[in-house]
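I have placed the structure first, in the form of structure tokens, so that the comments after it can refer back to it.
Excluded from the complex is one protein chain; the other protein chains are retained at their positions.
For chain A:
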Amino acid sequence: MKILTFFSLFSTFLSANSINVEENAGQFFSSGHTNNWAVLVCTSRFWFNYRHVANTLSVYRSVKRLGIPDSHIVLMLADDMACNHRNPKPATVFSHKNMELNVYGDDVEVDYRGYEVTVENFLRVLTGRLPPSTPRSKRLLSDDRSNILIYLTGHGGNGFLKFQDSEEISNVELADAFEQMWQKRRYNELLFIIDTCQGASMYERFYSPNLMALASSQVGEDSLSHQPDLAIGVHLMDRYTFYLLEFLEDIHPASKANMKDLFKVCPKSQCVSTPGHRTDLFLRDPGSALITDFFGSVRKVEITMETINLTDLIKEAEQKNIHTTANLQFPPLHLSSFLPYLTPYPQKPKQKDWHPPDGFILGLWTLILLVFFKTYGIKHLKHIF
């Protein structure tokens, strides 16, 4: 008797579970993004800018640890610090003093290095306009379901970021590049983090949807560096990225921490500058966006011993559609049916130049001619007509 009740309970539990699993399988296909990319750029050259390379490498390390593979990371380092002849410990880049953490590691792949890190190459990587012989590891092969993390660090000012001490990228160019990415459907959601002086000026001009931006300091403030190491002789990290790294070390691939926690990283007491963020272009609530949506590469895996009948799900969906649209067949797909999706979000209206109303110029010239002939006599008119 007991066995029978137990068995009946067990079977109901199993059937309930299988329905749950089928539901989950349905949800499986309805998530927002399917892959993650990261573009990490260090723009400074020379040994005393060691900290910028350490910044970029610490974000690289976190991103790799949380699951994004090397093939999906475009790492650009403008100078080589690890094997620099001034480095007392070659093949290492430290982020903490007393050489606690080597962020360079043993398994690093740098895609753009040295003189290759230029504004032109950076914009070409973002927009995808690269020469045909560029290898895959140097391309950003994202699609419209990719979440991209872009991290920039270096020396900057109000409205610009300096590349390699010889050129700069302005916030307008960056905003236009992101708009090009949006129009070419190269991202689903984009997180932009910048750690430079006056970093907030770089995200002021963004106007494309689905962008979230974080900066280490406001306009008029300088971002400061953290701590020097006396053995190496330079400052090792910038404050904002140092506390960002400490925050990310606590995140694991299954973590449920969201973006609001990221905004709290490095308050003014620790950072001396005021970090800023911008979420008005982001369509979801930042509290619902997980950190691992951008920093990790989460693969949704549901382990089940049941067999799931996928064809049933499709038939169910079809039947639902039939009931609602009262169509027995699906109509053939036309481009016109996609037009509503091509511009789903209202964009900021572009500022048009003012033109005078139509016909104004014509009227003006008629007036001038009439006045001319009134003054000098009607006989000149016949030279014209």
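Simple rule for what comes next: contacts are C-beta pairs under 8 Å (C-beta built on N, C-alpha and C of every residue); 3 or more make two chains touch, one makes a residue touch a chain; residues count from 1.
Methods note: contacts and distances are computed from a predicted model.
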{"item": "Chain excluded from display, named as in UniProt, from \"Ribosome biogenesis protein WDR12 homolog\", \"RT30 protein\", \"4'-phosphopantetheine phosphatase\" or \"Phosphatidylinositol glycan anchor biosynthesis class T\"", "value": "\"Phosphatidylinositol glycan anchor biosynthesis class T\""}
{"item": "Of A:N36, A:Q164 or A:S208, the residue in touch with the unshown chain", "value": "A:Q164"}
{"item": "Contact footprint on chain A, counting only the chain that is left out", "value": "45-46, 80, 82-83, 89-92, 104-111, 113-116, 131, 133-138, 164-166"}
